[in-house]
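Note that one protein chain is taken out, while the other chains of the complex remain in position.
The chains carry the letters A, B and C, assigned in the order they are written, with residues numbered from 1 in each.
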Amino acid sequence: MPTEAPAPNPDPTLNAPITPELVDKHGLTPDEYERIKKILGREPNLTELGIFSVMWSEHCSYKNSKKLLKQFPTQKFDEDSRNKVLVKAGEENAGVVDIGDGWAICFKIESHNHPSAVEPFEGAATGVGGILRDIFTMGARPALFTNSLRFGELTSADSRRIMRGVVHGISHYGNCVGIPNIGGDTYFDTCYEGNPLVNALCLGVLKHDQIKRGAASGVGNPVYYVGAATGRDGLGGASFASKELSEESAADRPAVQKGDPFMGKLLMEACLEMMGVDGLVVGIQDMGAAGLTCSTCETAARGDVGVEIELDLVPQRETGMNSYEIMLSESQERMLVIAKKGREEELEKIFEKWDLHAAKVGLVTEGKDMVVKQHGQVVVRIPAMDLTEEAPLNDPIATRPAYLDEIQAWDIETLPDLTDDGIYDALPQLLADPSIANKRWIHRQYDQMVMTNTVKHAGESDAAVVRLRCGGPDQDKYIAITNDCNSRYCWGDPYEGGKIAVAEAIRNLACTGARPLAMTNNLNFGNPNKPESFYMLKECVRGLAETCEFFDVPVVGGNVSLYNEKQDTKIDPTPVVSVVGIIDSRQYITSSTIKKGNEALILLGDVPKELGCSAFLRVVHQLKTGLPPRMDLENQAALMDFLQVQIQKGRIHAAHDIAEGGLLVGLCEMLFAGEETFGADINFEDLPIDRWDSLFFGESQGRILLAVDASRADHVVHDAERYDIHADIIGEANDEGILHVDAPNLEHPIEWDTSSLREIWENAIPSAMKI
Amino acid sequence: MKVTVFVTPKKTVLDPQGAAVGHAMEHLNVKPSSDVRVGKTIEFELEGSDTPELRAQLEKICDGLLSNPVIEDYRYELA
Amino acid sequence: MKVTVFVTPKKTVLDPQGAAVGHAMEHLNVKPSSDVRVGKTIEFELEGSDTPELRAQLEKICDGLLSNPVIEDYRYELA
């Protein structure tokens, strides 16, 4: 059924005929344009074309990734009472998971890669603001932020500029709104030069009956616009995020939005206060990507109703904006609220208290159309559901890149093993690598303690831990969260890399004493229309999905950022994974740092001969090659069960997952990431040693270092046998500040002064940033 | 020679600081009849005289370091 | 009437922002021969003309709101 054509647009430039060039400029294919004409039963006008273009961009429609995402489990199999998914991925702005006693958490991750490449400070700040709105929109009070960052090497001035801007932007927004930023991960690699990744996560807390939906309903209910006025900023941001970066992107600069964290804070408080009033809010949706367009048509589509808005009523910061500009603007700190008819005054009063303006801009209507009026005339009429549901789904071609076979065939024996001196030099080299070095330069700029619920923040344990005050003093709950992704593994073997990302996150949770609840993820990849790039995406998702399924960790939301390419460089596939876990008792919270000497150190897991795609190859041999380590899921499941029981028995003083850099780097982190600096006496007498390099610096998966009371060490090892887990007492921590490593066939024991190692590890990033 | 660089937020770019200041001025019963815009000045002395080379140098630091061309405009005065 | 208020850090007060900017300028091979001072401008329109009453009003917002007399000086221009 053709929709009635809108009247000629008051702005004559918008009545121009739609040429193939215009269609192309809007990132739409000729086929997609035909589909638009079919939906409307006529030609769209320019504003309508713009609306289709943003709603059908990858960013909003997931047209290239939607089919892949279906592989993710969205619900738990094991319906344990405190593990239900209450709002699933794709249903609302963010997923919601039960944590027991009527309480729930709501969390999601979002990328702001392209905006941060163009303007690091504002790009990162608005990324934080955007994810914040996604969370409080659901009715949840935000409780924490984390972030995943990827930059080019710090030897590049441009990468330093970007990192400085991004970190300032995140701290500027997050500190101002008063939500602690407690963790995340940061890697440096030339593949991110000029194409940084900035993924921001927010998690909030709410009661089951506080969940709000982004759906319009009740014909006649008023539609409110609240928050900042609309300007021309961020025009076309969603389609901008769905393009490759080119030299021209610099000219895209007017598309960069500017955030106002002060306004963001007021908006959050006002909305939470409003949502706390029974029955006042019918539906609520933030204006993020594609702004007014997306929020209007999504609320209408979810509620299966029509929505009509009048642009003259939309608060505007600039004069003379036409309907195209108003509908596509991505000005920040704005929300769309559908209120209960007759209660307008209550709502307006709340916003007045917070010095904010609530503008009634429209109504919920009969039918299913999104109708936009300006100066009393209809300028847009589109069936809302067609914008959100009818976006064409592509089946991009996937071709396995040829380099995979080549690098996977790399033979470790072509590399001479390390000599004693080589071992001695390699450790400090690795500790000085910015991807491994201490990240205090970054997280010291984030307020990690506001809200006074932070138990463990970035660097104190393998996952960050916060307390959630759920009612009275003895109803506190403790949750843990971690972000992970080793993109080099994904580059070397996308399927295995995907598995490892999830498994590592879950292992990190286990090391803090947590059981995994649910996952969110951010898929940062290259152009999906290039078959080799799409192959990487497809395989990574398969690995992620299978691992989630295996550990019964549902995916409750996420984000897809494709087109992370700039001229001829594209990023390594980077599926950032973030898993949230629950810690059943405060006693179980376990840190990763040693707190006294004389603790026995136990290595859990095997010592296979794996070096492919390791930090060691990259840092010491300048090699990016080899088959990444294999991930044995069954083995890890046993490891986690075992660890959980040992933690519950109170035997574990510290637990640390061995990741980038391998065993000695992991050990060092335990010895000096805490307040004090310890040493250790290590002896590898009982281990089968093939090569020094893979023993000391290999990154075989599923390995954990434990610190336990020396008198209990044998019990722990004994118990491990019953789980079929390889456990070895490799030595003891000491108070002398010397790391002393011996093995039967070493020429002489190797010794490092741990205070100097610590200095190297702590100063690497600060001194790189001083230049 | 005394250099003063004036940096102002671009007209089309949101100036949240200016908005907050405007609001506060109203509390003190001064009602601006326009938006309030808050900018920056950077003052310093430089050896040398007003030559094209010096201006070129100044442009270099103004564009990027002293102002962010994405969101700000600048001008300078030499005295 | 257009009002521009200029706020500058007092000479005797440490200006960390100015120091940082001066340092960064040197990296770009521009070497200021004095301290760099970073100040603020506040611009807005006001109805009315240049009368003693208006100036009194302006003084009121300049002293305390737009500048902090402990650390800053101000002056304004009317145009």
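In the analysis below, a contact is a pair of C-beta atoms (placed from the backbone, for glycine too) under 8 Å apart; a residue touches a chain by one contact, two chains touch by 3 or more.
By our rule, contacts and distances are computed from a predicted model.
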item: Chain excluded from display, named as in UniProt, from "Phosphoribosylformylglycinamidine synthase subunit PurQ", "CoA-transferase", "Segregation and condensation protein A" or "NitT/TauT family transport system permease protein"; value: "Phosphoribosylformylglycinamidine synthase subunit PurQ"
item: Identified contact with the non-displayed chain, of A:Ala7, A:Leu313, A:Ala359 or A:Val450; value: A:Val450
item: Chain C, residues in touch with the chain not shown (by the definition above); value: 12-17, 19-20, 40, 64-66, 68, 70-71
item: For chain A, the residues touching the chain missing from this view; value: 168, 171, 175-178, 260-263, 265-266, 353-355, 443-455, 467, 473, 586
item: Touch residues of chain B, complete complex, unshown partner; value: 16-17, 20-21, 23-24, 27-28, 38
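Just so it is clear, only the chains that are shown with their structure count from here on.
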item: Chain A-chain C separation of Cα centroids, rounded to whole Å; value: 42
item: Chain B and chain C, separation of their C-alpha mean positions in angstrom; value: 11
item: Distance between the centres, which are taken as Cα means, of chain B and chain A, whole angstrom; value: 36
item: Multi-partner residues of chain B (at least 2 other chains); value: none
item: Where chain A touches two or more other chains at once, by residue number; value: none
item: Sites on chain B touched by chain A in the complex; value: 12-14, 16, 20, 23, 68-71
item: Of all residues in chain C, those that touch chain B in their complex; value: 3, 6, 8, 18, 21-22, 24-25, 28-47, 57-58, 60-61, 65-66
item: For the chain A and chain B complex, residues of the former touching the latter; value: 118-119, 121-122, 228, 231-233, 253-254, 256, 258, 260, 262-263, 317-318, 331-332, 355
